[in-house]
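Heads up, the thing below is written out as structure tokens.
Every protein chain of the complex appears in place save one, which is left out.
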Amino acid sequence: MTSPSAGTGAGIMRLHPDGTASRGSRILGIVVLVSVVVFLYVALVASAPDKSLDAQGQLVRIMYLHVPSAIACYTAFFVTAVASGMYLWKKTVGWDALASSSAEIGVLFVALTLLTGSIWGHTTWGTWWEWDPRLTSTALMFVLYLGYLALRRAIIDPVSRAKQSAILGIIAFVNVPIVHYSVDWWRSLHQTATVASLDPKIDGLRLFALMFGMVVALLLYVWLMMHRFRLAFAEAALEAKGLDLALAERRAEARADGGSVPPSVTTGGAS
Amino acid sequence: MPDLAADSMLRGSMLRDAAMVVGKDLRLEWRSRVTLSQILPFALLVLILFAFALDPDRRILEEATPGLFWLAVLFSMLLAIQRAYAVETADGVIDALRLSDLDPAGIFLGKAAGIGLHLLVLEVVLFVGVTVLYGATPHGGLLVVATMLLATTGLAAAGSLYGVLAAGLRVRDTLLPILMLPVVAPVLIAGTEAFSAAYANASGDGWKWCGLLAAFSVLYLAIGIFAFEPLLEES
Amino acid sequence: MDAVVRFRAAVCLLGRFPALAGVDLDVAAGEIVLLQGPNGAGKTTLLRACAGLVPVTEGQAGVLGVDLVADRRPVRPLVGLLGHSTGLYDDLTVVENVRFWSRAGRSQRADADAALARLGLDGRLASVPVARLSAGQRRRTALAVLVARRPRLWLLDEPHAALDQDGRDLVDGLMVDAVAAGATVLFASHELDRAEAVAHRSVTVAGGTVNGLLAGAGQEVPVA
Partner (left out) sequence: MGVVLAEASAWTYVTATYAVTIGLLGGYTAWLIQKGRKVGRQLPPEDRKWSS
């Protein structure tokens, strides 16, 4: 293990000593960066505008961001639900850190989905918001998972925070289809035009741009997760470390109070 | 953890405990009259505020009656849930609940039944209020009643579950709305659409919304029965 | 009968604060044990831990044969906890509260009425909402709930607080009667003169640690 101060590895693999980077995350980071550049080239330059939308041909390029970020946010919330379930089963810190990290990144991607959807809405319907079924259920999911993050911040005790947010993580995900289904029903009564324009006929290089966009979004999600998970794990380790310190202080307080620290504590004692 | 709920269901203690809890809640309401003297007036106030907001003489109120009705129910529901769990978190009662031999699933169903009954009373009053204040003449009575019962079950089950989730927290008053309202949005949609169908004398296509409400209720009753125990433990 | 309470190097956390940082305690059946110690020493947490309300994160902890570290819930119906908070519904009357909580604890109605009588609450006070009672009367009502449950282990947190003289005599009498009926009592108190008169043994709690092994208890080194 090289000395922590000088940073590990050399050249492009030189990692910051304190950070959450590792060989794996650095390699994936490079892959993500390269694929983003390729994606931008294909999405913005190489692929032709969509003739069927006449003057708005260029606008189809917004879809290359909108659809992938939607895919990424559903993936993130699915990971949160699975990690929450695993936490209830295994009760280890790792699963809780995974669930919370994925939820936070999911909220970021939901925000992106809403932003790109709203800009797309302004170009085609002239209003910054359209009660299109998918946009509406995405907005509801946004608030729902903001509530999940708010619940995590509201609970101090790490164990009960993990357990309660695990249960909410599962219930929230179970809600996604219900919200989706009822909103689709709700809007399908009133108009179908918006649904059609959200999926303009896509083929050729444009289809590649869209598909490649999804791959890049998922790679980016995994990369962000590697760092966010390690940050959450480090914070949990810090909390645990704080506990040992508090335990030592508490026992010092006992001696100061004139009480004697019990034999089994000093000999066998807590690990 | 789930096996506890399953075997207590077999012993039938779940329903008996639920009856005990809802009996206690009704007696508590009888003594304190919080719903009658505070939540009910609030519900009517909401209807009046809608009228200020929507210019009564331009028929908007009458057309929007189904939606406004269910919005008023949703806001009153938040107060009813806050009250239902404020009672349980006061003065160490939650410890007494844990120490008692009451089956957690029974407590969940009891609290849900309590919230549901309070909501039904509120809905009846709101229904009269909407009919009188907004001049909306109701049709399709069967669909209206069915929607009310199913929606109330769903709201009560979700409310009882989210109520205990937020119960132990200092910030529960501000956290409960953002946790609950996105979850009960489908009930608002289904309720409004079913009522619109009833009011438009086209009860036929209102029934599929009742199906959605029934599915929502069954789902939340099931989740509640199994998730209530760990939540009560942690709150 | 082995020890009703057996703690070895037990650690309990309240959030991130180690309220109990290492407890060694034995309480044999039929004993009345007094917990002494300054405020914030961990007396309340220890009583709540015995009641299975606080997770024991390290060490060994057993009450009435239930291993609290593995699953602490089964011990709850067996114990009676009298804390600083009363655990009563303010809007319900005294008799409604005692009857509800005793039924919730699977006791019979007769136990509830007997408890009310024993605590002198079966007269005028019975139909008074708890919200309108004085602190002492609320404490008596909470005691009535505990008596009605007929627990095998009494866990009392400063039972004498807020009670007048005959109230305190009543509490001492209840403790002695409970032990006579085969229960065990563990209580914390600051009124040392009265408490030491009734207690068989006294244990000191300081800085979340307790050294309360019975004289004869072997010095086994707990499995780390």
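Assorted remarks:
As written, the chain order gives the labels A, B and C, with residue 1 at the start of each chain.
One rule holds in what follows: contacts are C-beta pairs under 8 Å (C-beta built on N, C-alpha and C of every residue); 3 or more make two chains touch, one makes a residue touch a chain.
Please read all numbers here as calculations on a predicted model, not as lab measurements.
Interchain touches from the omitted chain, evaluated on the whole complex, reach A.
Within the whole complex, the absent chain has one touching residue among A:11, A:126 or A:204, and that is A:126. Residue A:224 is the one among A:79, A:98 or A:224 that touches the chain not shown. Note that of A:31, A:44 or A:248, the residue touching the chain absent from this view is A:44. Subunit A residues in contact with the hidden partner, per the touch definition given at the top, are 1, 4, 8, 15-22, 24-25, 40, 44, 53-59, 61-62, 65, 69, 108, 111-112, 115-116, 119-120, 122-124, 126, 220, 224, 227-228, 230-231, 234-235, 237-238, 241.
The rule is short, and it goes like this: only the chains that are shown with their structure count from here on.
Under the stated contact rule, the graph of chain-to-chain touches is complete, every pair of chains being in contact.
Comparing chain pairs A-C and B-C, the larger number of C-beta contacts belongs to A-C.
Multi-chain contact residues of subunit C (touching two or more other chains): none found. In subunit B, the positions touching at least two other chains are 233. Those residues of subunit A whose C-beta lies close enough to touch subunit C in the complex are 156-159, 239, 242-243, 246-247, 250-265, 267-271. Interface residues of subunit A, counted against subunit B in their complex, comprise 88, 140-141, 143-144, 146-147, 150-151, 154-155, 159-160, 163-164, 167-168, 171-172, 174-175, 178-179, 181-183, 185-186, 189. On the side of subunit B, the complex with subunit A involves touching residues 161, 165-166, 169-171, 175, 178-179, 181-183, 185-186, 189-190, 193, 208-209, 212, 215-216, 219, 223, 227, 230-231, 233-235.
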